[in-house]
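The complex appears here without one of its protein chains, the remainder shown in place.
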Amino acid sequence: MKLTHIATALDATIEGDAAIEVDELAPLDGAGPRSLSFLSNPRYAPQLAQTGAAAVILGPDMEGPGCAVLRVADAYLAFAKALELFDRPVRPADGIDPRAHVADSARIGEGARIAPGVQIGEGVRIGARAQLHPGVVVYPDVAIGDDFTAHANVVIRERVRIGDRVTLAAGVALGGEGFGYIPLPGGGVQNVRQIGSVEIQDDVEIGANTTVDRAAIGVTRIEKGAKIDNLVMIAHGCRIGSEALIAAQTGLAGSTVVGSRAQLGGQVGAAGHLSIGADARVAAQSGVPNDVAPGAVVGGYPAMDVGLWRRVSAAVHKLPELLRRVRRLEKAMQGD
Amino acid sequence: MKLTHIATALDATIEGDAAIEVDELAPLDGAGPRSLSFLSNPRYAPQLAQTGAAAVILGPDMEGPGCAVLRVADAYLAFAKALELFDRPVRPADGIDPRAHVADSARIGEGARIAPGVQIGEGVRIGARAQLHPGVVVYPDVAIGDDFTAHANVVIRERVRIGDRVTLAAGVALGGEGFGYIPLPGGGVQNVRQIGSVEIQDDVEIGANTTVDRAAIGVTRIEKGAKIDNLVMIAHGCRIGSEALIAAQTGLAGSTVVGSRAQLGGQVGAAGHLSIGADARVAAQSGVPNDVAPGAVVGGYPAMDVGLWRRVSAAVHKLPELLRRVRRLEKAMQGD
Partner (left out) sequence: MKLTHIATALDATIEGDAAIEVDELAPLDGAGPRSLSFLSNPRYAPQLAQTGAAAVILGPDMEGPGCAVLRVADAYLAFAKALELFDRPVRPADGIDPRAHVADSARIGEGARIAPGVQIGEGVRIGARAQLHPGVVVYPDVAIGDDFTAHANVVIRERVRIGDRVTLAAGVALGGEGFGYIPLPGGGVQNVRQIGSVEIQDDVEIGANTTVDRAAIGVTRIEKGAKIDNLVMIAHGCRIGSEALIAAQTGLAGSTVVGSRAQLGGQVGAAGHLSIGADARVAAQSGVPNDVAPGAVVGGYPAMDVGLWRRVSAAVHKLPELLRRVRRLEKAMQGD
């Protein structure tokens, strides 16, 4: 690909040889004479001088290493655009494979690519240009919009509703029964049937092996543009706001509400029946027992203001020594 | 459905118009003129006055909002029974689909519903009325009781034993090799083969994408009526007591013993080779390094008495300030 072509797509200025062609994007330390690389995280700045790249994408203040430079306002954003230029997505073959099983009453839109081994139940409706990879199972009465992609072995339970341009990674399970049980005083356990559903709005993306349970009544809802990573647990009745970002292995107990654009790090736990406000940020591994205010930045277990949490983190290893010092003070006082 | 019919099933007294009919169960804030709703968590009491429900299920002391009331002793328990009335479970079609693959030596009981794409190995025995959704894989020599339900893409490895009325959610993996390796002093790793099995007793339910590994020798056992949520890890040789409840993303290392009716919150970790006593309760995200006494209620990392843990949680953010105060005391003492 010509560097000039890339520069146009990235809104970049070329410094150096504009006639260069590159074949691939590569990290600084893996780049060769046909590679385009980039630097945005200053952590990797020492790799810049040694890189073998033909060209690098750099932000305004960063000096080039001698090779050609694509100068941009925001190196990471420009890199994201470059990735789109080089992306070669794999799609199932055109049409509905005869080894897929589509129920008679299901309706599939135009341009579908349905792989062998896909199972689509009665009453299912899927919009245009769907891509269903092998082993995807869609239970009856599911409704899905246009431009849907489900990777291999995704499971979508009955009556789930999915919007346009949704992508589900391998092994995602949508719409399973929520975990509801009442231990009875005299022994035994009363099962709380979960008869609600799951609603996934437009532009949502969900990572591999993540599970989203259906509500006991009503819906578990993931709103427009939210992005959810791998192995996340969204329990029954949760509501995830638009453009929220939820990192891997985070778990939200029942009826947790996450506001728009909130960001949750990995392995966060929320106790359920609480609200994490819009634009809030929760540090990885935090435990959230109570509401988090909109825009708040919290961390720790239990979660607190992140600045305080950092000071607590810095102090916690002094605790054994602190005990000794207090004991010494107490002795000194008694000795008075 | 007639309110009088529901009232009988729930053992409820009707206050208001007994002639009402409702079509659905709905949360207070999503209820309309054909909805039955309920209130049990006082957190949602403010929604009661505004609800558009035709009728609500209420416990003894709660004043009705003007609409009809189904008065019961325990609103949540009554709601659970109402859910059963409205549940419309989806089952695979009657019989064994010709696109399923059942090995010649497998024996399937009467009334089975086996979906396309199911794979059943040699020597498998399954009782009456089994429901196997698409993509379920049963390895050879598995024995399963009556009224078994496996949702799509469940995997059951060789020789696993399963009782009656067991339900497995999508993507559950039972009977994988436990994680056993011995790093050798001179380099290299000795694999510890896992030749035991998994035993799932009657009335157990397991959530989506949960994994239960087989024991090195003997069995990993989940006893009668235990309920396990999504994305839980039960390692080799664990024993989960009857009617224990284990919430999502909890992980139990090898040979953990959980007593009957114990309740573990989400994201709990147990260190293995330890015992959590009967009726014990472990708060979400706790780390359990040692035995927990029967009936104990613990929380935190490392887990301690939950009352103490709450006080520690309330105190931990004062730690940086405490350091300053002790420093001040030390200076004052020196200044004496």
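Observations, loosely collected:
Order of writing sets the labels: A and B. Residues in every chain begin at 1.
Just so we're on the same page, a contact is a pair of C-beta atoms (placed from the backbone, for glycine too) under 8 Å apart; a residue touches a chain by one contact, two chains touch by 3 or more.
These numbers come from a predicted model, not from an experiment.
Contact with the chain that does not appear here is found for just one residue of A:I144, A:L231, A:V257 or A:V306, A:L231.
Residue B:G251 is the one among B:G30, B:G251, B:G265 or B:P320 that touches the chain not shown.
Residue in contact with the omitted chain (choice from B:I96, B:L231, B:A262 or B:V282): B:L231. Considering the complete assembly, chain A touches the hidden chain via residues 24-27, 30, 41, 43, 76-77, 79-80, 83-84, 86-88, 90, 99, 115-117, 133-135, 151-153, 169-171, 205, 207-209, 225, 227, 229-231, 243, 245, 247-249, 261, 263, 266-267, 284-285, 301, 313, 316-317, 319-320, 322-323, 326, 329-330, 333, 336.
Of the residues in chain B, those that touch the hidden partner chain are 101, 117, 119, 121, 135, 137, 139-141, 153, 155, 157-158, 171, 173, 176-177, 179-183, 187-195, 209, 211, 213, 216-218, 231, 233, 235, 249, 251, 253, 267, 269, 271, 273, 287, 300-302, 304, 308-309, 311-312, 314-316, 318-319, 322, 325-326, 329, 332-333, 336.
Basically, only the chains that are shown with their structure count from here on.
Distance from the chain A centre to the chain B centre is 24 Å, each centre being the mean of its Cα atoms.
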